[in-house]
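Here it is, the structure in full.
With one protein chain removed, the remaining protein chains of the complex are shown where they sit.
Note that the chains take the letters A, B and C in the order they are written out, and that residue 1 is the start of every chain.
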Amino acid sequence: MSTTQTRQPALLGTSGLVFLGVLVAAAVLVPILNLAISPDSAVHVPTYVVSLLGKYLTYALLALSVDLIWGYVGILSLGQGAFFALGGYAMGMYLMRQIGTRGVYGDPVLPDFMVFLNWKELPWFWYGFDWFPFAALMVLLAPGILALVFGWFAFRSRVTGVYLSIITQAMTFALLLAFFRNDMGFGGNNGLTDFKDILGFNIQSDGTRIVLFVLSALALGLGYLLCRFLVRSHFGKVLVAIRDAETRVRFTGYRAENYKLVAFVASAMLAGIAGALYVPQVGIINPSEFSPANSIEIIVWVAVGGRGTLVGAALGAVLVNYAKTYFTSGMLAPYWLFMLGGLFVAVTLFLPKGIVGTFYEWRARRRERDDIPGESPGELPGEPPLAEPKPAA
Amino acid sequence: MLNLFSQARHAARRVAVGAAALALAGTAIPASAQETIKVGVLHSLSGTMAISETTLKDTVLFMVQEQNAAGGVLGKKLEAVVVDPASNWPLFAEKARELIAKEKVAVVFGCWTSVSRKSVLPVFKELNSILFYPVQYEGEESERNVFYTGAAPNQQAIPAVDYLMANEGVKRWVLAGTDYVYPRTTNKILEAYLKSKGVPAEDIMINYTPFGHSDWQTIVADIKKFGSAGKKTAVVSTINGDANVPFYKELGNQGIKATDIPVVAFSVGEEELAGIDTKPLVGHLAAWNYFQSVDTPENKDFIAKWRAYTKNDKRVTNDPMEATVIGFNMWVKAVEKAGTTDPDAVIPALIGVAVPNLSGGFSAMMPNHHITKPVLIGEIKDDGQFDIVEQTPGLIVAEEWSPYLEGSKDLIADWRSPMNCGNFNVKTGKCGGAGK
Amino acid sequence: MTFSARLRRLAGGLLLTLFAFCAGPGTEQAMAQGSSAPDISAPLAQLANDNYGDTEAALGALALSGSPAAAGVVAALADGKLVFSTSPRQVYIRGDAGLIDPLTMQPVADAPAVKPVRVNNRIRRAIDAANGALSLVSPDPAKRMEAANAVGRSRDEAALPALDVALAKEADPKVKSAMTLARASIVIGKEGISPAERIAAVDLVAAEGNQEALAILRSVPASAAPEVKQAAAAAIDAIERNLAMWSMAQNVWYGLSLGSVLLLAAIGLAITFGVMGVINMAHGEMVMLGAYTTFVVQELIRTYNPALFDLSLIIAIPLAFVFTGLIGIIIERTVIRFLYGRALETLLATWGISLILQQAIRTLFGPTNREVGAPSWMSGSFEIGQLSITYGRLWIIVFAILVFVALLATLRLTRIGLEMRAVTQNRRMAASMGIRTNWVDAATFGLGSGIAGMAGVALSQIDNVSPNLGQSYIIDSFLVVVFGGVGNLWGTLVGAMSLGVANKLLEPYAGAVLGKIALLVIVILFIQKRPRGLFALKGRSIEA
Partner (left out) sequence: MSDIDTLEPRTAEPAPAARKELTEALLYLDAVTVTFDGFRALNALSFTVDPGEMRAIIGPNGAGKTTMMDVITGKTRPDRGDVFFNGGTTDLTKLDETQIATLGIGRKFQKPTVFENHTVIDNLRLALKGQRRALPNIFRRESAAERERIDEIFETIRLTEHKDRLGGALSHGQKQWLEIGMLLAQDPKLLLVDEPVAGMTDAETAQTAELLREINANGHSVVVVEHDMTFVRDLGVRVMCLHEGSVLAEGTLDQVSANERVIEVYLGR
């Protein structure tokens, strides 16, 4: 990481450095505190916390992927959960095939749910998933190709704003219904569960969990660097330009749809990777990941953290999910929806730019006062203008 | 308990930033932690499943209070730990882990849907704890760490079909369900069962609808059409909770009466009927192992206490509640028998435990971790209660592996030594499923 | 013996008895006087066994007995007023004052502990059969009509003699034709009928042209003459073709009905989202609040004035409008108004509000479904040709159209409507003309919310009244508004109706799930073709 940093000093701002620093610290400290410290010690991190943290990190990566297209291109996708779920299913299918004869029916080829429903052979789209490199490729390709096809149509037809948002929602809703169907061959409502091994390692062992956690941290770090690199490039500047004034970009000679498409596909693939890391850590993938409410929640994480800041998106994902974990236990359990709902309303009203966005604004104001030259104005995107409301009838 | 936050304060500042994000610790454990036995409650209190599961949370809390009033267990008070998995399946696994690993509960009562059970299953196996699952389900499972106190398909579906054949002379069958595992499997079993009874394929109609399906016009019209072919027709409904209200409302609207085409449901109980005007539904049926209208002193006593506890003299009871009560009592008995709450001692002790059920008999935990149950058929009355029209004479033992399914017909489960297996193949004589 | 055979014998027995009475002169009188009152104590004792088989047998015996007391016992059983005691094993009728002896009709002095005689579907059918048969000669033509239809449906050969007698005496032409049809239905499947008679029967039944006629025509026995079979086959063919056409019409009707539900759900959103640009995720919860308002109104009516129950929905509609409208205004004043011009943030805030509202309702009313009953005028159905139309759905369509028209009129014709349009088109100009834009914003959001609340009243009739009610409509609502074209009410109308009809036309071929998936894909593709929906506003102003 330090080499990248020296080679391209502009790549990271202070907040980026803090973010990566915390990530590295977590990736180093958590395994030590989990494995090397006695469970009786107060600083011991129990394995369930490791998995929980790993889950948060995959959510953070997912939020990052949303911020790339929402924060920097202005594409409000209410279907990002679909890409996450597809990546998850690709990984889940690999993990299913690894069960082998250890399923309850002991069938060497067919997953339990197929035996259960009297399937005789493996459907064609399950071929190859027993081979990890293929599954890993599909983690990228399944969401990538869906995004490519969907985006190619939508951006060429210049579907924008809420119209785009609603059709992405329709897309994930259609996939939700499709994956719920038992006839689809993806395990219906029960989804894929009861995983045993990943690459020969027991998925429930502490060591595997630690490795998955570290991998999630690594993926988040690399994902952050990738996004940061993209948005700082000429390409990224065009993206922000499209967000703020798409027509102007077209009149300047750029093919806006191609730029959007590249960003959209990249974002979908990042979401796919997040999904693939998520599944082995939570142990289940089920169609409810496609539910439109999930995708809306991702948007909410990004908004809470601060749209168009990357770091904020990741922070928002971790914060909101930590709040969820915290509030759904103990005395507060019956009231947690009040708190979560209240949090969203409060953030919108009092921190309209999200936590990190507000911090940047505060810092920029202080700098202006102290007359310190701005660090990176690209971190402060304004709200893109939305079409004026139309008159009725 | 973990409290990274306070520790990290002493560490370097940089670490503190990282650790703050990791400070997952909830509230501090009360000082009396050693003196109580913790009981986990893992039922959704929000989201789509709250509608069914909230009552079960209340039931466990009620049972804990009753047990504590009776002196607790092994001389210690019970303490319920309630979490809300919010109808979110991965959250079920996370909360299960939290209950077992962080809260160190001795036992968990929880789950409603099959997917939530499947989601927590690896957690219970890994951390070796005990789950009591109180809902009727598709079977095809028997795990060491799970005790199933709801009905397997042969404890609900098959007796219901038998009743309709014998008493209503039904010749033509509509198997209507929500598209998920329980209806799929139940309908597969029923289809095989009906065919084995000589029902031709053209007299069976199978229909699946998505969750929360609310527009039943077309399907009810199809059922009406299917039922007008001259043979007595019945609907076997495995439609999931939420979709039932619009389904029954549409039946009423299109004028399908129970005397024309009776509907027998496996997921509609007193709780669901509380949301419907039942006057047009009188005579439609449900098959359960318990109804609130069961006329026994045990039941009357239970209902009275339950209503006193909830301070609501209209609060209804239902089958999964009874299953929770049975499971709770079995666990208490097994813990007393084993003298400890250690799962390794309690799990074997549970087998063979028998406790009174609310319909006047005893239910026993069998070696397959399922319980024996009577089967009751009830007709809906206009007050939202059921009129019990048939009760099996004895108790029925659960067939966790259905003999009507290809993959499972040779499997049995027996968690006693020496077999100690949930999927023993009687043909190959090996533990580990049917193989190929 | 199978159940249906038993039933048939029972019904036949009843009819034969009746036949005997009707045939002889003065039998009615004899019956009324009960000159030779038969002893029914044995079947009565059998009833006290409280066993379905015994109850059924006792019913048969009672009907055959011809005792005047029998009718009262059967009626009491049907009403759930027949009770029995175990010691002594005896049945009584539960009267208003107390128990009555069914034989003497005198009150019982010291009443023993009793339980009602249980009734299940089988017994209910036996009661129906008995009542139906008795009614063939009832003085009330409506009852005779019903009885004739019942006999026709049962297609019981044993009923033929009784039917013939009743036919001979029948004066009412309508009842007579119903009896003729019933007779034909029986004759078609009976052995030993002359080809001519059977063909006549086939023609008569075929003229009905419905699903039941199809089933009857299929009962022509294999032994029938070839020309009869030919006639039946031709008739079946014609009916099937006819029914296929009707089923298309039926599907369109279902589609319109679904469309009206979508319209109701979406039309409030067409205001808050379409006109005001608020991505209102709490819209579904407004619908839910409307449904709960209906529940509360019905509870109050049940408690204080049950006679008003049929009016409960009419009362609930304005209350739901006012209540959810007020909630909408509160939301607008406390949250939304700070977010104008930041439409995407309204998504976040309203999502939070929707969570709070759901949990609030869950806390107040519990997580389970609450019962909202249907008033009598919304129950049942009628037929136009082979088209079956339920009143509930019909009223919902009417209501949806009324709401749409009222909303359109409000926006077009009233002062506040004019101000709303002015503010949404050019806020600054409107403000400078003295329009209180703050107030207009609140009123507009309140109007959208209030309409959602009214939709909730209608949806409470067909769906769960639970805290999750709103969630199931929010996606469809957004889809409808966007498909129709944001900001265009006509677009919402046409969008809702076309999505509803398309869904219902797809469903028979693709099934409910695939049909819905196909519809979503169609909408996605359609938006590619028309990126601003069905009724896009044209011209420069769009992208400016």
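Observations
Quick note on the criterion: contacts are C-beta pairs under 8 Å (C-beta built on N, C-alpha and C of every residue); 3 or more make two chains touch, one makes a residue touch a chain.
Given the structure is predicted, the values throughout are model-derived calculations rather than measurements.
The chain not shown here is touched by just one of A:A245, A:A293 or A:A323, and that residue is A:A245.
Shown as candidates are A:V262, A:A293, A:A323 or A:L349; the residue that touches the absent chain is A:V262. Although one chain is not displayed, its contacts with subunit A can still be listed: residues 158, 230, 233-235, 237-238, 240-241, 244-245, 247-256, 258-259, 261-262, 373-374, 377-378, 380-382.
FYI, only the chains that are shown with their structure count from here on.
If you average the CA atoms of subunit A and of subunit C, the two centres end up 46 Å from each other.
Multi-chain contact residues of subunit A, defined as those touching 2 or more other chains: 177, 180-181, 334, 337. Within subunit B, the positions touching two or more other chains are listed as 45-46, 179, 208, 210. Within the complex formed with subunit B, the subunit C residues making contact are 2-4, 52, 118-122, 124-125, 128, 211-212, 214-215, 218-219, 250-251, 254, 257-258, 261, 358-359, 362, 366-374, 379-381, 388, 390-393, 461-468, 471-472, 503-504, 507-508, 511-513, 516. Per the touch definition, subunit A reaches subunit B in the complex via residues 18, 21-22, 25-26, 29-30, 42-49, 51-53, 55, 101-109, 113, 115-118, 177, 180-182, 188-191, 193-195, 204, 282-284, 286, 288, 318, 322, 324-326, 328-331, 333-334, 336-337. Chain contact summary for the complex, subunit C toward subunit A: residues 270-271, 273-277, 279, 281, 335, 338-339, 341-349, 351-356, 358-360, 363, 408, 411-412, 420-421, 424-425, 471, 475, 478-479, 482, 486-490, 513-514, 516-517, 520-521, 523-525, 527-529, 531-533, 537, 542-543.
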